[in-house]
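Yeah, one chain of the complex is gone here, protein chain that is, but the others are all in their spots.
Letters A, B and C mark the chains as written, and numbering starts fresh at 1 in each.
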Amino acid sequence: MQFASDNWSGVTPEVAAALARAGDGFAPAYGDDALTARVTGMLAEVFEHELAVLFVPTGTAANLLCLQALARPGGYVVCTEQAHLHVDELNGAELLTGMKLVPIATADGRMSPAGLDDALARSPLAGRSARVAAVSLTNATELGTVYAPDEVARLAERAHAIGAAVHLDGARFANAVAATGAFPADLTWRAGVDLMSFGGTKNGCWAAEAVVVFDPGAHPTIGDLRQRTGHTFSKQRFVAAQLEGYLTDDAWLRTAAHANAMAARLVAGLAGRLDVTLEWDSTANEVFPVLSRATAARLRAAGASFHTEQERGDDEMVRLVASFATTDDDVSAFLALL
Amino acid sequence: MQFASDNWSGVTPEVAAALARAGDGFAPAYGDDALTARVTGMLAEVFEHELAVLFVPTGTAANLLCLQALARPGGYVVCTEQAHLHVDELNGAELLTGMKLVPIATADGRMSPAGLDDALARSPLAGRSARVAAVSLTNATELGTVYAPDEVARLAERAHAIGAAVHLDGARFANAVAATGAFPADLTWRAGVDLMSFGGTKNGCWAAEAVVVFDPGAHPTIGDLRQRTGHTFSKQRFVAAQLEGYLTDDAWLRTAAHANAMAARLVAGLAGRLDVTLEWDSTANEVFPVLSRATAARLRAAGASFHTEQERGDDEMVRLVASFATTDDDVSAFLALL
Amino acid sequence: MQFASDNWSGVTPEVAAALARAGDGFAPAYGDDALTARVTGMLAEVFEHELAVLFVPTGTAANLLCLQALARPGGYVVCTEQAHLHVDELNGAELLTGMKLVPIATADGRMSPAGLDDALARSPLAGRSARVAAVSLTNATELGTVYAPDEVARLAERAHAIGAAVHLDGARFANAVAATGAFPADLTWRAGVDLMSFGGTKNGCWAAEAVVVFDPGAHPTIGDLRQRTGHTFSKQRFVAAQLEGYLTDDAWLRTAAHANAMAARLVAGLAGRLDVTLEWDSTANEVFPVLSRATAARLRAAGASFHTEQERGDDEMVRLVASFATTDDDVSAFLALL
Partner (left out) sequence: MQFASDNWSGVTPEVAAALARAGDGFAPAYGDDALTARVTGMLAEVFEHELAVLFVPTGTAANLLCLQALARPGGYVVCTEQAHLHVDELNGAELLTGMKLVPIATADGRMSPAGLDDALARSPLAGRSARVAAVSLTNATELGTVYAPDEVARLAERAHAIGAAVHLDGARFANAVAATGAFPADLTWRAGVDLMSFGGTKNGCWAAEAVVVFDPGAHPTIGDLRQRTGHTFSKQRFVAAQLEGYLTDDAWLRTAAHANAMAARLVAGLAGRLDVTLEWDSTANEVFPVLSRATAARLRAAGASFHTEQERGDDEMVRLVASFATTDDDVSAFLALL
């Protein structure tokens, strides 16, 4: 009953097989290989758009690279207070970009247009909205919710109106696509996203993350920025191979849909209970029930694995994460235990 | 006839198999898994010393992390003029550490004690040797040569005498061990190396590099430094698995010995020729012959792949790199062509 | 009727005279001169404590140096949402320290113990209070209020309890001393302040700011940090001379008391009026009345100079700043106009 994190799972058979196929023979290093070119083409098809792709090792690396590309002296990045790049990346963005992250409180992990408007009118942004270099959204969010295309578009419109770019942290982008049923293009460039962190690791790759730039010529030194922080794999076909396995025949959307479905079963099982509170509707692969400490302890003692998100006196909010590797049996066992 | 670079090769069967084995099931992320612990133990055995190990994605990341751990305001890092961290890492070390790299000219890629003494007496180090935070050596060097343990020791002694730490860039450490026949411990901590970049990628892994700290408690914030630059893999078992395959039964030393042997055959074949000059003795897996441009062009036309290191009028110095994947047939074919 | 800022005023006769006296002859550069030593001694007397003093050109430079001295990878600095270092210094602290500034909302510019406790319990600090490297207070605050010694002490106690240092931004420290009547020692080290930005510029110097470290041995590389960002004046006696004129015979406290008194007259004149709102009690040299736009425009047309702090529909909050150079006549004229 592993619900600790989607990065506790290993790799999908498709990714493992693709990686095994790519291990033989020679190929140019640093991205000049045929497989990297092919996967770039696959991503262009997925997004129905010309694009530049830069593989990087981690989601943090992807976020750092995107924000470095957008950096301005004295600039600001607006994000949510739950944003991974705000709370979990040890201020790498501040150090490498000299920008300040301005977090917006949210009810369920999603920035709202009203929340953005309000933040632009208050300290430290009041009167300084021209300094906002980027608005960064996460989809699926860190709280298991998703933005629909028009929700992204409304935020992007406001960002562009003040001259800010729109960054998408897509560490769980597959879950957002699966949950919304929207085309990847509709969730990104058609809604105004300028560049994104495209994640594969949490959804069945070993370490396959990429920066996707929808205006390929917009950041001519972005390759240098990647190299000088040590994020350029020499054997890039190793990321390319993973993504080939990931993207072929929509494998990435099937695994994400499975993870979402497992989370939906958890929600369904939790929703009716008097001793459990769900404070917002999760539709991607994460669920955050509030349980009594006693219940949480009992579940853990019985072998369930999950993190505490927040302590609240006798209760705790916990985080349950489903992944491609979560089984129906695990979910059933967990709900039965409860 | 692939001699372009050892990072043009793929992965060894041992590494591929270990990675395939590790892909199933769940494991704690961020290094708390059993496999990471086991591989840390394997490295401790290899080096016969207690140590801290931090997996990172690339050799550049490893170098950056080592130098960040050693950084002082206004500090200096002494290296050779060929050092990868000096010429190929786009000044990441300068940006992230605020230190200046002071390169020393070398005859064959190896820093000599006299060269180090001389550098300490001249601008910008003259009178400022107390500002030298680190001396960085590469073994095997970027020019295919190797340091013996006592050569490392003589340099480390000088470094420690001025209060500087000794960093070893071991992107090709396996080749150095294979070429010298020395124990890993004798080439590192017993000779005075304080921390090192331990490389697996060039010798048959996908992306497996590690910072090895020989005084495990010396750098308490090094994990934070790794995280804030986006170098912390979530699924660390993916590096651990590669290194398990790499280290088990000395596979890493066999592949390195093979690469060295292939390079030695190249040297033997080139050494006797009037139309080829070898300016120094290479004993690891890289060879740098000076050929006429016409010869180089002819070899390339016939299918040989290699980089030009330096243009010299009608001649060029080229770089031939052997790896675990270089075959006897390739070497024979290349020499026959010549 | 100049109320735009205290840095629109020039220098006091005492400062001008001291500077004129210091202009002749030779003196060692970079702080090795007798005058610098003498002024360091004067500051030690003012604070009744052994201390290290580093002159710097601006208040921003002082804040940057203090925070660099305290920096930790992935660290946090807690301050108020009005803090100059948060809103007016273009993220220099983030860039140079890699720390995140976490602003606390305040009613009147003063951090409260409850506000600090609350911030420590919420994102991004919840569960990460050990990462808080510094709590930064401003006294007098950016909103014209002051902390009494016990108010500083209560905040410092909380800071030290989580291992954080206490930084004081004392750009208007003289106004705080004059307003509280407290000894400088009681407002600083006796209350738990570890290091401070001591300002002279706003209170009658040309450019005289200093970092004061109450544990002189605590930051051995702080001089190097100052030098590498270009903040080390060669002719340091130029700052020393200003501070000699500033500190001699308590000139600094007289000018600050005068500025505070002028602001108090403004408060008295504004407080009784129905068409003016004062949202908090200012006791230092800044007052923030809310006026109708029409009134503000009328005052400006008549020659009064002041900044708009916040637009509020038909009203605006304005900022009136008094300095050593503000005259009784100016205040009377302003109030008469109103």
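Please note the rule applied: contacts are C-beta pairs under 8 Å (C-beta built on N, C-alpha and C of every residue); 3 or more make two chains touch, one makes a residue touch a chain.
All of these numbers come straight from a predicted model, not from anything done at the bench.
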Among A:31, A:59 or A:98, the residue in touch with the chain that has been omitted: A:98
Chain not shown: contacting residue from A:143, A:195 or A:225: A:225
Contact with the hidden chain (one of C:40, C:63, C:188 or C:260): C:63
Chain not shown, touching residues in chain A: 72-74, 98, 221, 224-225, 227-228
Chain B residues that touch the omitted chain in the full complex: 73-75, 81-82, 86-87, 90-92, 94-95, 98-101, 103, 123-124, 126, 310
Contact footprint on chain C, counting only the chain that is left out: 2, 4-5, 7-11, 15-16, 19-20, 22-29, 56-64, 89-92, 95-96, 201-202, 206-207, 224, 227-235, 237-238, 305, 325
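The definition used in the following text is that only the chains that are shown with their structure count from here on.
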Whole-Å gap between the CA centroids of chain B and chain C: 51
Whole-Å gap between the CA centroids of chain A and chain C: 42
Chain A and chain B, separation of their C-alpha mean positions in angstrom: 34
Touching two or more other chains - residues of chain C: 73-74, 98
